[in-house]
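Contents: one structure, followed by commentary.
All protein chains but one are shown at their positions in the complex.
Think of it as A and B in the order they're written, each chain with its own count starting at 1.
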Amino acid sequence: MSNATEPKTALGKTANYLDERLTLGSVLKNFGRKVFPDHWSFMLGEVAMYSFVILILSGTFLTFYFQPSMAHTIYEGSYAPLKGAEMTVAYSSSLDISFDIRGGLLMRQVHHWAALLFVAAAGLHMLRVFFTGAFRKPRELNWLVGFFLFLAGMGAGFTGYSLPDDLLSGNGLRIIDGMIKGIPLVGPSISSGFFGGEFPGTEVIARLYSLHIMIIPAVIIALLAVHLMMVVIHKHTHYPGPGRRDDNVVGYPLMPVYVAKAGGFFFLVFGVIAAISATFTINPIWNYGPYDPSPVSAGTQPDWYIGWLDGALRLAPGHMDVSIFGYVIPMGVMLPLIVSLLFLAVVAAYPFIEAWVTGDKREHHLLDRPRNAPTRTAIGAAGVTFYAVLWAGASTDLIAVFFQMSLNHVLTAMQVLLIIGPILAYWVTKRTCLSLQRKDREIALHGRETGRVVRLPHGEYIEIHEPVDKYELWKLVDFKDYEPIMPRPNKDGKITLGTKIRASLSKFYFEDRIAPVSKAEYELAHADHAPETIEEPKRKPKQIKAKK
Amino acid sequence: MNKKPMRRRPWALGVVIFLGLIASGGGYAFATQSVQTNAVGSAEQIEEGRKLFLANCATCHGSNGEGAIGGPSLIGVGAASVDFQVGTGRMPGQASGPQLYKKPVQFTEEQIAAMASYVASLAPGPAIPSEEILRTDGDPTHGGELFRINCAMCHNAVGAGGALTEGKFAPALGGVSEKHIYEAMITGPQNMPVFNDANLTPEDKKDIITYLKYVEQNDSVGGLELGSIGPVAEGLFTWIFGLGFIIAITVWLGAKAN
Partner (left out) sequence: MSELEQYSAGSRTNIERPIKDPGMEPHRERMTDKSERHARNAERQVALLFGISVIGAIIAVWGFLAFPIVGGDLSATRNGAFWMGIGMALSLLGIGFGAVHWAKTLMPDAEVAEDRHIARSSDETRAKAVEIIKLADGESGFTRRKLIRRSLYGALAFFPIPAVVIFGDLGPSVGDTLKHTMWRSGTRLTKDPTGIPIKASEVTIGSVFHVIPEGLSELEHHKLEEKAKAAVLLVRVNPADLKEDPAKAGWSYDGIVAYSKICTHVGCPVALYEQHTHHLLCPCHQSTFDLADHCKVVFGPAARPLPQLPITVDAEGYLVAQSDFLEPVGPSFWDMRK
């Protein structure tokens, strides 16, 4: 059929070979010039993904030497203060990786730093998606996939943290055991199943290892594939601006610009992690010693992404064992668990809640500037504060020592802050957003303040305002704006509870909104000697247009 | 320290006597330790110490060391206690707080030795350890294990320090001399418990000091240590420097070239 174009060069022949088997031409035709918007905040997800690739590479190295066995052995390696100590094979092989295998220490540090960065970048990426409203239709499901990716990342981190079987991670496992045992009815049995009998047992490291190197990475890879597939289907969102609309995507083509930038970025992330790993110690397991149920070290904390759960355990009120028919429900464990799960549930459900409140069923590909969605931004700030207080709660002891304060005062202050902080953060953020919106209106209507003051012939002093150009003006006025909805009766003439809740939520979201500048307002402001603003008269001296 | 106790075999450095002391003298005379037979110095030294004591300590501790409103009795606390408290600058104490801080030392070694002799002359108590027991040639593995069981919960696994209740804290052990570590164990300064020779033998204590000095003198093979306080410092570093640096790169990456 296609004898017309017989390839001649080596490259051409290879391409022909592949295309005849893989339809490569069609793939390239469809994806080669796909457009990706360019913004620094769009790369955070990439940081997480690249960290994951680095984790797989360095983790594979570690699996060649690590032995997930809790059999007892006597350490005979290079680290003098542990020579002759009794320990598990898991711990001794981790020490051997650190001291006696060339490149082992570097790979361990790369693996651990990359793990911390993986979850941190994923978390920041989630925040970016939240605060710009990128989770709205059609991306709600992808938000959920991302949410589960974050959870899987935490799970991967925790299972890995426990593997070296050192004193620090052993005490971490012990805390997990204590929490599991506290679960009503099934707790003790789950604990026995997890540890293969009583804590610490001889099974748990091997089980965590299976989870850490097989199941959880497989789940992450599967979720990541779905996550990326959806990005391809939806195409990436873009920030508002001239020429950017809900029905287009503005950016650079995949080939060559994005391949070079995103491909190069992988090397940059890896390079930064390598540089940090070469110069900074992470998780010095040799300092902690082998796990033993009797000792514990001051400053026993989990890695940062589990910190908020540990903080929840610390901030729980005491004296709270509830007894029902002689059965005990330890609220010092259950309350933090319930609160954390509720928090996660709200995070997962947020896109659906907001979609229900606005009733907006259109697709949104143009992001919100955070100020233009004040209530969402404020809710986000409250959530971040809640999380941050729990997180800081996990280091109460270190805060107390570092700032020379009473541990008890720090803890009590954190408990108060956990309630007040989010409310305060909500209020401050909302007010800030509204003020920024007002400022945007001012600039759109009257131009930017130039700082130049002139005296008019009749003696009045005014500051010259410079109108913004059309591109900037468009950025200031083009955003989505919602009104509170009224509860309306349904067909039977009744106002259902759902409608009422929805109406009051809608009021909560939009009642004090600042609407974008309308055409009428703009024209009024630009007519000579017109009253200068509609809603806020006499706030500023009258201005004239700047002279060129 | 030029005060060399009479040479005996290292840990015949004292007939180790266990007393259930503390009857009189108040709460601070808790300790009963190895009492060194030769703990008391010469008469001139004691007299010199008494003068210094009256001038600097008697206001709080009473003119005969019997204790007063500001400070506990020093009867039976021994030379080691004085050497630790004054030798680390904790005494003379300043404003009252939850706990005394380490400060610049106020006295010369001779003066400290004189005061120690004076206090030791009041009643038998733990003596200043001999130099032999302070050599760091013990067994660091055993020392490390003992340190983790007996000390690490307050002082952290490598002696970076930690918090106690109500503003009190266990200080970091880096830079603390072998002698002061030993003295702290036998006297139990402030809220630290006492580790008498039945609990940790002098040899055990030597091992612990050997371990601590090993950790202090050997840099981490992994690179800079971020304070050795564990995962919190590592997490903060990741967020501020790791992610911070990468975000700086993304901003450069997304900015248009000139």
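By our rule, a contact is a pair of C-beta atoms (placed from the backbone, for glycine too) under 8 Å apart; a residue touches a chain by one contact, two chains touch by 3 or more.
Just so it is clear, the model here is predicted, and its values are computed rather than measured.
The omitted chain makes contact with just one of the residues B:G125, B:P202, B:G222 or B:G242: B:G222.
Only one residue in the set A:V47, A:V333, A:L367 or A:L418 touches the chain that does not appear here, and it is A:V333. Touching the missing chain, out of A:S26, A:T60 or A:T279, is residue A:T279. For the chain missing from the display, the contacting residue among A:Y17, A:F267, A:F352 or A:W427 is A:F267, taking the whole complex into account. One chain is missing from the display, and on chain B it is touched by residues 18-22, 27, 30-33, 145-146, 149-150, 153-154, 162, 164-166, 168, 170, 188, 190-196, 198-199, 218-219, 221-223, 252-253, 256-258.
Assume only the chains that are shown with their structure count from here on.
Here the spacing of chain A and chain B, counted between their Cα centres, is 45 Å. Chain A contributes residues 38-44, 47, 80-85, 98-99, 105, 109, 112-113, 116-117, 120-121, 124, 167-168, 261, 265, 268-269, 272-273, 276-284, 287-289, 292, 294-305, 307, 394-398, 400-401, 404-409 to its touches with chain B in the complex. The part of chain B that touches chain A in the complex is made up of residues 98, 140-141, 143-145, 148-149, 152-158, 160-167, 169-170, 211, 214-215, 220-226, 228-232, 234-239, 241-243, 245-247, 249-251, 253-255.
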